[in-house]
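With one protein chain removed, the remaining protein chains of the complex are shown where they sit.
When the chains are written out, they are named A, B and C in that same order, and each has its own residue count from 1.
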Amino acid sequence: MITQWLFTHVDRRGAFVIALLVAIAVLVPLSNLLLPATSPFHIPTYLVSLIGKYLTYALLAVALDLVWGFCGILSLGHGAFFALGGYAMGMYLMRQIGPRGVYADPVLPDFMVFLNWKELPWFWHGFNHFWFAALMVVLVPGLLAFAFGWLAFRSRVTGVYLSIITQALTYALLLAFFRNDMGFGGNNGLTDFKDILGYNIQADSTRSMLFAATALFVALAVFVTSFIVRSKLGKVLVGVRDAESRMRFLGYRVDRYKLFVWTISAMMAGIAGALYVPQVGIINPSEFEPANSIEAVIWVAVGGRGTIIGPIIGAVLVNFGKTYFTAAFPEIWLFALGALFIIVTLFLPKGILGLYGSWKARWAERVARKRDGGPPPVADANSTQIPEPQAAE
Amino acid sequence: MQFTRLLFVLALMLSAVTCVGGANAQNVDDATLRPLVQALAGDNFDETTKAISDLVKTDDPRVSSILNALSAGDLYVAKADKTVFLGKRDGSAYAATDPLTAAKLDPVPRDAAEKIKVNNRLRRDIAAAIGGLTLMSDKPAERRSAAEAILKTRDPESIPLLDQAIAAESDKDIKALMQLARAAAVLSSTAPDDAKIAAIAEVSSGNSRDALGLLTPLQGVDGPVGDAARAAIGSINSKLALWNGIQNIVYGLSLGSVLLLAAIGLAITFGVMGVINMAHGEMVMIGAYTTFVVQQIIRASAPGLFDYSLLIALPAAFLVSGAIGVVIERGIIRFLYGRPLETLLATWGISLVLQQAIRSWFGASNVQVGNPSWMAGSFDLGLLTLTWSRLWIIVFALSVFAVLQLVLKKTMLGLRMRAVTQNRRMASSMGIRTPWVDALTFGLGSGIAGIAGVALSQIDNVSPNLGQGYIIDSFMVVVFGGVGNLWGTLLGAMSLGIANKFLEPFAGAVLGKILVLVLIILFIQKRPRGLFALKGRAIEA
Amino acid sequence: MFSLTTKLIGTLTAAAMGASLALSPAKAADDTIKVGILHSLSGTMAISETTLKDTMLFLIDEQNKKGGVLGKKLEAVVVDPASDWPLFAEKARQLIEQDKVAAVFGCWTSSSRKSVLPVFEELNSMLFYPVQYEGEESSRNVFYTGAAPNQQAIPAVDYLAKEEGVQRWVLAGTDYVYPQTTNKILKAYLNAKGVKDEDIMINYTPFGHSDWQTIVSDIKKFGSAGKKTAVVSTINGDANVPFYKELANQGIKAEDIPVVAFSVGEEELAGLDTKPLVGHLAAWNYFESVDADANSDFIKKWHTFIKNDKRVTNDPMEATYIGFNMWVKAVEAAGTTDSNAVIDSIVGVSVPNLSGGSSTMMPNHHITKPVLIGEVQDDGQFDIVYRTPGLVVGDEWSDYLPGSKDLISDWRKPMSCGNFNVVSGKCGGVTN
Partner (left out) sequence: MKAQDTLLYLDGVSVSFDGFRAINNLSLVLQAGEMRAVIGPNGAGKTTMMDIITGKTRPDAGDVYFNGDIDLTRHDEAEIALLGIGRKFQKPTVFESHTVEDNLVLALAGPRSAFSALFHRQSHDEAERIEDILYTIRLNGKRDWLAANLSHGQKQWLEIGMLLAQDPKLLLVDEPVAGMTDAETAETAKLLREIARTRSVLVVEHDMHFVRELDVKVTCLHEGSVLAEGSLDFVSNDQRVIEVYLGR
């Protein structure tokens, strides 16, 4: 039944990934909690948190791909929305500490006490409620994206100009959040969380649940993205990506479409950030670092932009590589990472999934040629080709 | 204060004696002086202080050179026999001379001797003491520093001595300085009101910022002296306000020229060629490291050429960064034309590799790039202090800009570059070897980033992270100015620099920077293609 | 649907196998004790932290030459958290859970320490933190061998006030928690000593600030008000070099306006021409120029190990040295590397430091050290002009901040509390 319904909105590959994610969401916690540590199928808590972190990155990558891969808006500042979502969650977790902080102040977080703040700043109110924080997780990045996008898309800021000002946005936020006076804990950020929704944040079971929630949210994101991409809206977006002015001459208010996905994407990034914070245990301004946002772009490119699954593969693979290399070759791992990016762009212009796609297409072509004269190339909505953008002349 | 006063009394006596009795005779014999010199190596600063005052009391002419050596940290004490000697580092030993007789002594191994410690307070005291000793010196530089020393101490006791010196002074500038010092001394004395008011006039007529410092303590005084001081402070303050504006503009231009230098190479690789070159900062860094290597070689083989090290480093940095740029273009970027966003990923990878390469090669820490003497120090322009290094960087940035314009507008290479970037197919069908021009253009942009690195090595630290600090600012400048337009880059850099400096005083450096970023974001809404946008049909083809 | 399920199971199995292959701990020989080194080797902090990684390798090498610990050789596990704070937490977890290290030496910035702190507490491991920091923290699992504010800032201010007669203060720092907290403590301290607010100027700049023209010129103006002025600098990392270059070029001499810094050491000066900076000050607990046998011995061996006799030593290196030796001694006393046993046995352990005395681990997990004040010399070294007569105990909860003045920390049993409130007589934060 459910698969039936899924298939009407998601293609086979998407459905497979959703099923895989749901399976992971169930099996990984089970393996971690129920199997004895000696079992070969036991997944240690360390891995649970690690993969959970990768999956939040994957969610960010899916969000980024929605605007970049399908609508051609290259954001070099998506880390900002991720971090804002993270801060909203961090503020909730901070308030949950209550009187268990080092200064035992029932209301004020520790950093406010030692900076001698007398009362909670207004923007911290409400964050003691989970529902409010959860709302803010999507609302704050969403509103910022809406305001920013409304200004930028209406003035038709496009291409590298847009990319650079998204970078300016995240850089400005980085500097702002570094300031102690902002009331977000300065460079140390928010940390030392105790519990979430009443559960001890360090308990294995909580970690497993957070992991499951993350996997389910990624599955949801895959579904939402597929839904958008396969709808007429998705076709409009691809149209905007490939020939923006044509779209306008067809009567589409391109700015509104852009604004719509841009805001949705920012909200998804915010959710990713909110899931990230309890799993890594800290949120601080370095998440606003422009380099982080660029890295997210790289995940998408490595996996294959303009596909829904590519970003997930890219995010998990690059971060797994980072985890592995930083431990295996701590002194020279940057060479490996740098080389990876160069090789991917040179030899896999459509990312890993693109490689798979073109390999499959070639194979299908060969089979078809054997069979008969060869049918016309059929469109595959899931791996839409990206025409080379025309260089500004 | 007590001690310096004492010193001045002594100095006064001393100089009176030297004036009357003629100079340069040895006033005391070595046997008397030696224990006093030995005493400089006391156990603590207080003992050294006492030894200095004892030495000054002897009014022996050798004292000032001994004290100078002490202040410069050239006086050592042997650990074994506690003899004090003048030492000069020579490998693992000190070349030693006797402080009194200037006779050569046996070299002392480094771990057998200890430097006689001086701290800032001692150095100040010594300067003041020597100031008293040298106010009548026949070397103008010594008289000047003596007057400066008195200006700092403002000791009323020195007024008679100053009067004497002023009468004898022939150099106009030094005389003015002495008069200022005298006025300062009068203000801190118990002189009658009219003398003080005259001193206030004297003090406030000068251009020195010190005037405010001299007058501020009098602000609270009642009566005519206080009134005069308050009036003088008022007028100085209004003058300062004007100069503050000028300072903001000048400092803004200086910051702007740093931004221009950092961005101008990017204006070519990104602005002209359309390559989102994230490795641009690393080209700057490589230029800075080239400067370091050049200086290392010069230090090792021809120290006399050190002042010319930057001039030698300029072409070297251009060639090194340019060559790396050509290699990158030939090896990677040429496969990515027409895919500007992909170049972002590849060049990001390149930047990681280059950073790590430099880190593996030179180490992760800062390396030391020295300032040649003509880059060091500062000069006063009215109430504004501008350092030579900043001034040269302004000049340098503008020259780089001018030369680049010439290359692009007047040379065959420039013509071809413009042809290729405007219409590649047409250019190649006219017989221009476009791949070659591409490589050279990228090399030119990288090379210019390299020479920017030479300049930035003078004001910033040279580490593998150097480039990362400039990359975002550079992109902001190019985009703000308008991609593909060098004049836009110039104007963009300068206006961002000046905006930053006007925001900094009242918003603080951090908020100022944030505000500038927000302004850029808002500005781009108004002019989506930067300050100098290309208009017409071509842009959205 | 069948094919989907098969595919699913296949993928899951492959992924699980891949992950466990790649992330499984290297098969460790049982006759070594693993020690984790958690310092950034890339990114912005590599500039400072790489040296500490080398120091640790050096210390482990030395210890192994002496026969190791408990008859076993030490084995270093080096990872690169890449100046990325969440990556610090991940790497810490990896070191403890996967590599099963006995203790971790690492972190530089407070953010990185804050990021790993919950991990160490959760997994009950040990972290030795070798850098001066803002205080206001005490953890059962962390050992702070760098300076607390009272081991650096306050003696420096005392020195300037007493020896140089400073009456007017510029507190300049980078805008983050360490400078903000230190300046808050200093301001409270100065106010308590009768310095008026108008004689204190506080200025903050962003990370990596490189254009110091306006601020240096402001300092000059502030300093020309007729009172002796000094700058207390908590400027961080990269920003120092351009700051000192600007100071030198604008002609601010140490005799006029001395600058005392808490994060400028020999390593930072190595990137500068120090001739125009002679006389500016730094406050640390160790300088390379310290005249002590232990120190010259250390420097000699360090140069041999690193194969470069120009490499300087600095305070965080000494803090690493002290922390490492304390850990070795505590492990030997406990007879095991088990965290609980070592945490209990390390309090009170006393080891020689490099400045000619010895340092002791106090119950608050901070150590005793002398405070030294040095003046910059033209050869890039510091000349020590002042040394506290005795050892100063690191004060984790500042006495000058209203929130923390009633708190103390004592990790010995039975109190075993990091934030005991002496007024209420209760252990504050730990109520679970």
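The rule is short, and it goes like this: a contact is a pair of C-beta atoms (placed from the backbone, for glycine too) under 8 Å apart; a residue touches a chain by one contact, two chains touch by 3 or more.
Only a predicted model underlies this, so the values are computations on that prediction, with no experimental measurement involved.
Peer 1: Which one, A:Tyr103, A:Phe260, A:Trp299 or A:Tyr356, makes contact with the chain that was left out?
Peer 2: Among A:Tyr103, A:Phe260, A:Trp299 or A:Tyr356, only A:Phe260 touches the chain that is not shown.
Peer 1: Given that one chain is not shown, which residue among A:Val107, A:Leu120, A:Ala243 or A:Leu317 touches it?
Peer 2: In the full complex, the listed residue that touches the missing chain is A:Ala243.
Peer 1: Tell me which stretches of subunit A touch the chain missing from the display.
Peer 2: Spelled out for subunit A, the touching residues are 228, 231-233, 235-236, 238-239, 242-243, 245-254, 256-257, 260, 376-379, 384-387.
Everything below uses one rule, namely that only the chains that are shown with their structure count from here on.
Peer 1: Where does subunit A touch two or more other chains at once, residue-wise?
Peer 2: Residue numbers touching two or more other chains: 175, 178-179, 331, 334.
Peer 1: For subunit C, write out the residues touching at least two other chains, lowest number first.
Peer 2: In subunit C, 41-42, 175, 204, 206 touch at least two other chains.
Peer 1: Quick check: in the complex, which residue numbers of subunit A touch subunit C?
Peer 2: 3, 15-16, 19-20, 23-24, 27, 40-41, 43-47, 49-51, 53, 99-105, 110-111, 113-116, 175, 178-180, 185-189, 191-194, 202, 276, 280-282, 284, 286-287, 320, 322-324, 326-327, 330-331, 333-334
Peer 1: Could you please specify the touching residues of subunit B with respect to subunit C in the complex?
Peer 2: So the residues of subunit B in touch with subunit C come to 45, 73, 89, 111, 114-115, 117, 119-121, 123-124, 127, 152, 209-210, 212-214, 216-217, 247-248, 251, 254-255, 258, 355-356, 359, 363-368, 370-371, 376-378, 385, 387-390, 458-465, 468-469, 500-501, 504-505, 508-510, 513.
Peer 1: Under the stated contact criterion, what part of subunit A meets subunit B in this complex?
Peer 2: 74, 148, 151-152, 154-161, 163-165, 167-169, 171-172, 175-176, 178-179, 245, 290-291, 294, 297-298, 301, 331-332, 334-335, 337-342, 344-346, 349, 388-393
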